[in-house]
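Every protein chain of the complex appears in place save one, which is left out.
Let's turn to subunit A:
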Amino acid sequence: MTRVLTASRALSSRLGTTGLVYLALAGVLLVSAVFVAARGASLLTAANTVDLFTRSSLLGFLAIGMTLVILCRSLDLSVGYVAALSTVVAGLTMAGDPSRILLGVGATLGLAALIGLANGLVITRLRVNPFIATLGTGLVIKGYLDTQFQGPAGSIPAAFQTFGLSRIGVFPVSTLVMLVLAVLAVLYLRRTRTGFHMYAVGGDSEVARLSGVRPELPVITAHVLCSVMAGVAGLLLASRFGTGNTLVYNNGYELEAIAAVVLGGTYLLGGRGGVAGTVAGVFILATLDTVFNTLGIDPFVKDVLRGTIVIAAVALYARSQISRTAVRVRFPSGGAPPPAAGPPDPPPSPEPLAQGGKR
């Protein structure tokens, strides 16, 4: 079988996209260290490392959930609002009472799961485009929050604030929780039928259906899990603020999470990618933020740089990707006539023009 592999394809096929993302992460760390060193500072001080990990946990929760949804060729634009709602629910349920922590966590995650279920059902049963469906859900939540709450609501007991504030060595507890959940998500995708079927539905839902997969199930599951992860992110925010705060939806978390997922090598149209890459994507974005902070770069310039990097990365992955549909190539190498035994001749020069052109 003749396989024409360009150099970049060869590299990506040896490393896999995930390998490529980790390579990019290493590159980003290296370049950042050099830049910071040029300013006479050091990137990997304890303070910077803690900052980097702290940034990564919140985005990590959201991006892990988003990965599942995107793998199914869906999208969730409501995660920022779900996180905001979750801070309020956690604050009000716990009401500063340490004995109500478990109840608060349960109520928050349960509500988030219900929202995810609603998203999934609207998308699969009513066949509403995921973009619109989840945007709608988000706006409903926003409207509710804006009318019902002005300013902080409820309070988080000190015991639960340790989730957001304490750390072991340079590792914040929240980052460790995020990494544990990432490992669980990786196992889920690689070891459960539903995980397998998420890839199948995202890759080609018709193929999945013809193979006996019910295409709705993985999509709904992904949306529920994504919302629950947004709930976890909300819990983290609440524990950091010590109270419920509705205004966190202004931070554009949903788009940042999508950027991290895509940066991590998951194909926006589904069927390809994984949580391992997403984690690297999260760390790349967190590293950039930390570096920009250390260097004191103007926040607007920061956004310009971040946007450019996301676009450049995705363009790079796209280059190394072979067309997803199996195109049947009849004459791959230039179409030597079938009876000819020798090596294929160069294509015949078709027009006398080729020699006759005046120079």
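In the analysis below, a residue touches a chain if its C-beta (ideal position, glycine included) is under 8 Å from a C-beta of that chain, and two chains touch if they have at least 3 such contacts; residues count from 1.
FYI, contacts and distances are computed from a predicted model.
Asker: UniProt name of the unshown chain, from "Iron complex outermembrane receptor protein", "Ribose transport system ATP-binding protein", "Molybdopterin synthase sulfur carrier subunit" or "Hydrogenase"?
Answerer: "Ribose transport system ATP-binding protein"
Asker: Tell me which of A:208, A:230, A:262 or A:310 is the one touching the absent chain.
Answerer: Touching the chain that is not displayed is residue A:208.
Asker: Where the complex has a chain not shown, which of A:59, A:112, A:145 or A:200 is the residue touching it?
Answerer: A:200
Asker: Under the stated touch rule, tell me which residues of subunit A contact the chain that is not displayed.
Answerer: Residues of subunit A in touch with the missing chain: 1-3, 13, 190-193, 195-197, 199-200, 203-204, 207-208, 210-213, 267, 271-272, 322, 324-332, 334-335, 337-339, 347-348, 350-351, 353.
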